[in-house]
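As you look at this complex, bear in mind that one protein chain is not there, while each of the others sits in place.
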Amino acid sequence: MGCTAERVAEALRAVARVVAEHREELVRLDREIGDGDHGENLNRGFTALVSKLDGDVPGTPGAVLKSAATTLISVVGGAAGPLYGTAFLRAATSVGDAAELDAGAVAGALRAALEGVVARGKAAVGDKTMVDALTPAVAAASSVAATGGDVAGVLAAAAEAAEQGAESTVPLVARKGRASYLGERSAGHLDPGARSTALLLRTLAGSAR
Amino acid sequence: MGCTAERVAEALRAVARVVAEHREELVRLDREIGDGDHGENLNRGFTALVSKLDGDVPGTPGAVLKSAATTLISVVGGAAGPLYGTAFLRAATSVGDAAELDAGAVAGALRAALEGVVARGKAAVGDKTMVDALTPAVAAASSVAATGGDVAGVLAAAAEAAEQGAESTVPLVARKGRASYLGERSAGHLDPGARSTALLLRTLAGSAR
Amino acid sequence: MKKIINDPATVVADALRGMELAHADLLDVQYDPAVVVRVDAPVPRKVAVVSGGGSGHEPLHAGFVGRGMLDAACPGAVFTSPTPDQVLAAVQRTNGGAGALLIVKNYTGDVLNFETAAELAAAEGIEVRSVVVDDDVAVKDSLHTAGRRGVGGTVLLEKIVGAAAERGVDLDGCEALARKVAGQVRSMGLALAPCTVPHAGEPSFTLADDEMELGIGIHGEPGRQRVPVRPADSLVPALLDPILGDLPFGAGDRVLLFTNGMGGTPLLELYLAHGIAERLLAERGITVRRRLVGPYITSLEMQGMSLTLLKLDDELVELWDAPVRTAALRWGL
Partner (left out) sequence: MKKIINDPATVVADALRGMELAHADLLDVQYDPAVVVRVDAPVPRKVAVVSGGGSGHEPLHAGFVGRGMLDAACPGAVFTSPTPDQVLAAVQRTNGGAGALLIVKNYTGDVLNFETAAELAAAEGIEVRSVVVDDDVAVKDSLHTAGRRGVGGTVLLEKIVGAAAERGVDLDGCEALARKVAGQVRSMGLALAPCTVPHAGEPSFTLADDEMELGIGIHGEPGRQRVPVRPADSLVPALLDPILGDLPFGAGDRVLLFTNGMGGTPLLELYLAHGIAERLLAERGITVRRRLVGPYITSLEMQGMSLTLLKLDDELVELWDAPVRTAALRWGL
């Protein structure tokens, strides 16, 4: 079975719950090498998104993703707002007005999301940002989709790769975002945006099972 | 032997040393029920007095006391400045231009000092101020002088009584000065001004031996 | 203790040097004895308005020296009232022939030192009057205390009397106005975290993580009550209710509301508290006609705030609005 608008909305509700549960963890990670608001920012955004979805779930997966994008952009602020917002916006554009998303569409949406983040934030792999989680996730998702995997398989692979990618940020010296001000002192800490990306993908994978 | 100008000056130098040694103790006592400056204030004043005496020691005990008074008034500030300043001023007036002070003169000077403090500060015994140390000191000094004691005896009795008087402030609830703002919470603390009065008299007694 | 200072013994003089350079257009600084006077002092035929007190409450008082407010301020050592020499020098430097009004916060040390200075000035033939400010409702004014402390009301009184003096009101008039303002202004403060006096090197008091000190003074003197911290919605009434009940203030009154920071509290929190206080006053039918929000009478880096309420009439509103040009308060000039 493909991925309907209703299922995408459900998955985003699950993401909101997970973000709320991990709010403090993300704040703590951001306090260490940033300004301590990442968990609060995302929680504010996804809470607003749930309210919006409670009112009305748009008819297509693309429309749901677009609604998520505009909500995140107008509620989150900080670096994460525009970056996650752009990610969802590009994903929405990539899936068009299909009624259901198959594995290829999901992998394509992830790739579009990554391209959006890079277009806005100009970060490369190794800069210690969410890009370090999203890039391997996109590669893993594409290869599973190309070899005939289903949506759940694509997202499971993406989540797995994103978690490893997030972990890989620990020893890195940040070159983008607020953590870059720390120079060498940013090494030894998990990047909060990479962590939230991994959490998000893991939750999407769980919802797709 | 009576008390010459030089000996009064020596005694005041000794007081300056003792105040410096007890600066932190007096600050701590004042922090507990006041604003934490009593030791600093007195130390500033007596340090200035020593500088002045190093330049020139006036010719009579009265003139030395007057010099102490004006220095304390113009350097100490706070409540202690005018109160100690007035005490020394009245003591100076009381001894006139005698070249040496005998036991009676010393006891009389102490009484004049007390009267000055009360005239300025309006405190009575039991209000938890320096008056609680000075009042019994004056009584003890007068009775020793009246029964033929010498200067050393007068001052030793005054110091002894002042120390007991200072201790007696511990359980009291303050009714004058900054500690009175605390109401009941001022009980259980030694009054810093009573403590400094006792220290001063003990040092004078030591110098007179 | 972490402070941006060199030596606790010279901190006041060192800060004055910076102030002198920062505000050369407004004030002149004299160091021994320490006095800050407006740059055009003495102003002929104008009553000299002089105040002073321990340092550590900046911008009070030196930050209020200038046209339309104080002619001189006498900065004592940190939290220590100034000496008579300072006050006398201030009066001498600013007396323009119309005499001087001394504004004294009610602390034993301040009262005694200003008293002596007033006597010395009088002996020199300068006419001097003194007004004592004692607006802190946290202290019971009774035989059992040194009386109420002078706190936030001092700022308002200095502005209003300064404006009157600038307009040429004579010494009698300035004194009467000062007594009027002192009679209808009330304040109360609280502390969330203590300050550290440089020469003491340790915090003036300690508070547990969940405690605050209600009725705190501006010298880190402990307040009257230590209570658990609470949300702003219940903390603001804890300051406002004792003030309202004291004068008392009531429906129909027009007031100036002064929400003051103790030095270490963010402006964000002060505005938040101010909003709550305005709402509470509106609920009681009291009209806030003027307001002042910010750290104007502080206690070094103490975290906390105070509220001050002044009952207004048209005369006071007009004097409040009159031009003022000082380091810390400035409008119309």
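A few notes on this one:
We call the chains A, B and C, going by the order they appear; numbering starts again at 1 in every chain.
The rule is simple: contacts are C-beta pairs under 8 Å (C-beta built on N, C-alpha and C of every residue); 3 or more make two chains touch, one makes a residue touch a chain.
All figures in this text were calculated on a predicted structure; none of them were measured in a lab.
Contacts of the undrawn chain with the visible chains, over the full complex, involve A, C. Residue in contact with the omitted chain (choice from C:V50, C:A178 or C:L192): C:L192. Only one residue from C:E127, C:D170, C:D246 or C:E269 touches the chain missing from this view: C:E269. By the touch criterion stated above, the residues of subunit C touching the omitted chain are 2-7, 11-12, 14-22, 55-56, 58-59, 63, 78, 192-193, 209, 212, 229, 231-233, 235, 259, 263-276, 278, 288, 291, 293, 295, 298, 300-301, 303, 305, 330-333. Hidden from this view is one chain, which touches subunit A at 27, 31, 33-37, 40-41, 44, 73-83, 120-121, 173, 175-178, 180-183, 185.
Keep this in mind: only the chains that are shown with their structure count from here on.
Taken as a graph of touching chains, this assembly has some other topology, since it is neither a line, a ring, a star nor fully connected. Set against the Cα centre of subunit B, the chain with the most distant centre is A. Subunit C has its Cα centroid 32 Å from the Cα centroid of subunit B. Centre-to-centre spacing of subunit A and subunit B amounts to 75 Å, using the average Cα coordinate of each chain. Centre-to-centre separation of subunit A and subunit C, using mean CA positions: 54 Å.
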